[in-house]
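The complex appears here without one of its protein chains, the remainder shown in place.
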Amino acid sequence: MVHIDLRQVMVTFPQPDGGEFLAVNSFDLKVEKGEFVTIVGPSGCGKSTILSVVDGLIRPSGGEALINGKPVTGPGSDRALVFQEFALLPWRTVESNIMLGLELQHKVPRGKIEALVSHYIKMVGLQGFERHHPHQLSGGMRQRVGIARALAVNPEILLMDEPFAALDAQTREIMSAELLRIWEQEKKTVLFVTHSIDEAVYLADRIVVLSGCPGCVREIIPVSLSRPRNLEIKDEAEFVRLRRHIWGLLEQEAQRQAGGRAGS
Amino acid sequence: MKKWERAWIGGLAVLIFLILWEAAMPLGLVKVADISRPSLVAKAFVELAVSGEVFQPLVISLKEFLVGFVLALIVGIPVGIVLGRYRFFSMLFDPLLMALYTMPYLAIMPLLVVWFGVGLGATVAVVFLGAAFPIVINTAVGMREVDPVWVRAVRSFGGSEWDVFRKVLLPGSVPPMMTGIRLGVGRGLLGMVVSEMYASTEGIGGLIGLYGNSFRTSELIALIAVVSVLGFVFVDLMRRLEGWVNKGRAEAQW
Partner (left out) sequence: MVTLAHLYRRFDAPFLGTLGLVAALCLWEIASRLKWADPILISSPTMVAVALKNWAVTGALWRDLGTSLWELIVAFGASAVVGIPLGVAMGWNRPAEYALDPFVWLLYSTPLVSFWPLFIIWLGIGVKAIIALAFLFSIVQIVINTMAGVRNIDPVLIRCARSFDARTIDLFFKFTLPGALLMIVAGLRLALGRALIGVVVGELFSANAGLGFHISYYGAKLRFGDVFASLFVIVVIGVATTQLIRLFEARLVSWKS
């Protein structure tokens, strides 16, 4: 069953000089329920914008975005966003940051929030840190809070915008393994934006490779690696082949961009 | 459209304010002697300008301000550089400077009048005191907070201490120095008006005191407007200079 259906989505931003800036151009993507789709592409190619469209933060200027066949009209509790910058409230504790979404949506009664929060604290492995403030946590732990906060509102779709980009390489690997473990339990539909080819292959059922032209799909690559996956999978021939293939696609982009910049 | 929003909403608000002010007296809400009216203030302003009564005090005020302010620059920047550059001096003088900075410089007006004489002397002194402290302190802080990575970069390329000073510390401390100078302008102008109102009948402040004492509200408000514009022009000038300096750097990085 198709869960997210993006048809010919186009996004333009008004520019100070009165012109329009084309950030995403006729983007097509169908995501099945429970599917894990990653999006890779050079920076500035419109990845965050696409996530914002699905989340309902940005209305497409052309085409349409459908969730379960219905057009997106704005943010809703069936979707939750995880941010690269974590976007935690620094003055709130871990516990109360995870509560935030539930509080804002006014759907779950106060009494039930506590139990939900402690459930998700356990799921992301933050027991013992309930009363800590974000600045006392490492980057990886902060993003665990961000993920727990998103999961706590029980969305059907998890939108992740380069969630591990601010973490060091090792933490990154651990976090993506953790994410897969949680996803196996929760079976959400996930749209995951990343810069890292390894991460994209390791996590995905399908990989969308974007090219530099605003939000153009270069190729959509199915990943046939078996699940559940562990980190050793990165040595398998299929993984290595996929990585090399995507690298090839992106390298052309990177060279074009670098060439373009040197010329200007 | 969006670009003009600020201008037209602001303009409209000012217009409404002026209309209400103009109408307040005819509506019998207040006595005209108390708050005057924009039309009377405009008339008073024109009369002050035409008779030339406002110009000589304005020149005196500007002269006092500029002398005090330039002195503050001449003394403040080198002192700030020394305090920012040499840890020994900053450790020796920081608490003393802070104690003096905390003291409201306007409160020593009666002393300045005796020490430097009513008029030019006292006003120059209070402008100097007001402006010098923020200049010294911001310059010193600016030199101290220059990113040590730059210093290391210059040293690693075999640069001398003089190179470090000239190529990194001095240019690096310009933005905070500019902030100090802008703060100094505001404090200096305030000192100028206080001094003239307190002790002398000279200058624009003296004129304000004069018309205040005779309850001539329209002239008084016209003069406040003059001082206001003066302050606005100076502060805006400094802000532009600050923006220009910072913009030059942002571009220079590429």
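Note that the chains take the letters A and B in the order they are written out, and that residue 1 is the start of every chain.
The rule is simple: a residue touches a chain if its C-beta (ideal position, glycine included) is under 8 Å from a C-beta of that chain, and two chains touch if they have at least 3 such contacts.
Fair warning: this is a prediction, and the values are worked out from it, not measured in the lab.
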In chain B, positions touching the absent partner: 5-6, 9-10, 12-14, 17, 33-34, 88, 91-96, 99, 102-104, 106-111, 113-115, 186, 189-190, 192-194, 197-198, 205, 208-209, 211-213, 215, 217, 220-221, 223-224, 227-228, 231-232, 234-236
Could I get the residues of chain A that touch the absent chain, sorted low to high? 55, 57, 74-77, 79-81, 83, 85, 87, 89-92, 100-101, 103-106, 133, 135, 153
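Note that only the chains that are shown with their structure count from here on.
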Roughly how far is chain A from chain B, going centre to centre by Cα mean, in whole Å? 51
